[in-house]
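To start, I am sharing the structure in question, which I have written as structure tokens.
Moving on to subunit A:
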Amino acid sequence: MGRLLLVLRIAMKDLRRNRAEAMLLLVAIVAATATLSVALALRGVTSAPYAATRAATAGPAVVAAVQQSSSPPAALTSLEHGRGVVDSSGPYLIAMSNLVVGGHSDPVMAEGRNTSTVSVDQPKLTAGRWVRTGGVVVERSLADLLDLKVGERVGLDNLVGGGTGPGGGPSGGPSGGPGPPAGPGGGHIRAVGPSFTVVGIAVTAALQPSPLSDYAHPSGFPEAGLVWVTRSAAEQLATLEGGAFGYTLNLRLADPGAAPSFAAAHQHGGLFLISWQAIAAKEGLIVSVERAILLTGSSLLGLLALASVALLVGGRMEQQTRRVGLIKAVGGTPALVTGVLLAGQLVLALVAAGVGLVVGWLAAPLLTNPGANLLGRSGVPALALSTIGIVIGAAIVVTVVATVVPAVRASRTSTVSALADAARSPRRASWTIAFSARLPIPILLGMRLAARRRRRAVLSAASVAITVGSLVAVLMFREHANSLDTAVGLGGLYRFAGPGDPLWERGMDVLLVFTVALVLMALVNAVLVTWATVQDSRHATAVERALGASPEQTTLAVVMSQLLSALPGAIVGVPVGIGLYLAVGRHSSGMPSALGVAGVVLLTIAAVAALTAIPARLGARQPVAEVLQSEMA
Partner candidate 1 sequence: MNGSDATIVRARGLRKEYGSGEGLVRAVDEVDLDVARGEALAIMGPSGCGKSTLLQLLGGLDRPTGGELWLAGRSIDRLSERGLAQLRRHDVGFVFQAFHLMDELTAQENVELPALLAGRSPREARQRARQLLERVGLADRAGHLPSALSGGQRQRVAIARSLANEPKLVLADEPTGNLDSGATLEVLRLFEALHTSGLTLVVVTHDERIAATADRLISMRDGAFVDETRLVGGTTGSLGALVGLEG
Partner candidate 2 sequence: MQQEVVLALLAKEPSTGSRLRARLNDALGPLGEAMNDGQVYVNLSRLEKTGLIVRETSRAGGRAYQLTPAGQERVAEWLTEVSWPKPDLAEFHLKLVAAAQAGLADPIGIVDAQRRELLRRLRDAGRAAMAEPDDSEAGLLLEGIVLRLQADLRWLEACERRWTKQRGK
């Protein structure tokens, strides 16, 4: 027990002495563990809010719809008597329209409803009251998006000509209403419709968050939010010039579990059906996308954290050899030595993991908030024991893997040489030395510098490769998201509709968080490598200066040595990034834009160069004599 305490005491003192490094390491591991814990928190999130909403709104098992029908077709109404159907509501007329408020216009589906309540899909009011003449009830996510409040005045009208109608041209159905039709290529003319007051805000389980793409609603209408109006208002809207419409029907089944097969069985003859499971899956889609991004992201960050720890530990091992010698000289066993070296790192890793868990726990609700269209909150707050276990386990594994090799090597050093502080001597690369002799002096010195510490050069290159790869993947995601296959419980492709689509917004938010964390960690790694290189090369640089190398030459040499590992890393990172994107996106395809890739690579290289140049230049100011004296102290 006493020995354990001794080990811990030495380790803690060690950490206190090297605060800056400890902080850097902390940052790196916190970033990685926070991302991981958020990703893990997203695992069991999906179902609760949707279930709550379904329960509160008497949500349907199946929603059926047709498009472009003058009256509810027999095929639709016959579903009410389908096998297993125990209840239904509708059919309700849906008029495609535009909600105009404050000069801003958004496409909406206006569903005509009775003022009385029904037994299937009765939207639950969260503000105000249900439909009445002249009033419109807005679906909550749409209301949030447009910042609508009860009592505001809005207009529902249509744009004539141009392409917002389904199929792009003026539609069939009863026309009429004021306003001349426009010719092709002509301007958009407003057919002014009735004006309404927002009387209420509600949620429903029968539709996805607004505005989502057509595949969210079986009617096949294009991106539209949902509002409810009186039946007569809906009819009126449907008769407006350019007003497309259809009918929707809500069904409850005896066996809710049979909904998907029911939907599949009746999906024909112009009918569109969607089961509640598919809707639920869609609800969960946002979270699934986030989770996919975060899980991949946290693995990448984990790799970067591994590189950080390895770099840091490698850099410190050289300083530790003398301490190792002392411990051994007073009777410490190699196990004790390894223990001391590991203990410090582990304590740090555990603290960082704890902080990362807390950060992740606090951040997760932001990302798992199901959105305004559903009731209730996701079941995130309770930090699952398994999450804690995995995160802490990951931190420990990363630390041990990065530390164990140098630690074991240090403990095996003979006591004598450790006491004499025979620091790990640099490797020798004969061909590098011979080859570099022909090159200009900064490259000569830089190449030789890089060749001295191969492990560090490789780690640095790997870090840069991961960073560039991740940035390229993010770039591709932004450019190609439309074709991203995120089929999770939904048959077929889901297309991101672009800005305005909550899935898109949410996905981009998460991506941003990940990118920030990535860049942060990459910076940490770059700083660590730079610091280690400058420290390590102090003696060599001082000797070179004593022999006549100018400060400019030696600074440039240090920068060169970094670039010699960063450049190959960046180049390798590009195909890695493409591969990453293709792997995560599954069936997605495509290449990143050349400009984007060039930009990422150049920025990364420039950042590495800048990060190195500054400490190198500062080091070059110190008089040669001082450095040489201190190096031999």
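As a working rule, contacts are C-beta pairs under 8 Å (C-beta built on N, C-alpha and C of every residue); 3 or more make two chains touch, one makes a residue touch a chain; residues count from 1.
Quick note on selection: all candidates are chains of the complex that A comes from, given by their letters.
If you're wondering where the values come from, they're calculated on a predicted model, not measured in any experiment.
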**Message:** Just to confirm the interface: in this complex, subunit A touches which of 1 or 2?
**Reply:** 1
**Message:** If we count contacts the way the header does, which residues on subunit A are in touch with candidate 1 in the complex?
**Reply:** 425-428, 433, 437-438, 441, 444, 448, 452, 539-540, 542-553, 620-621, 623-626, 628, 632
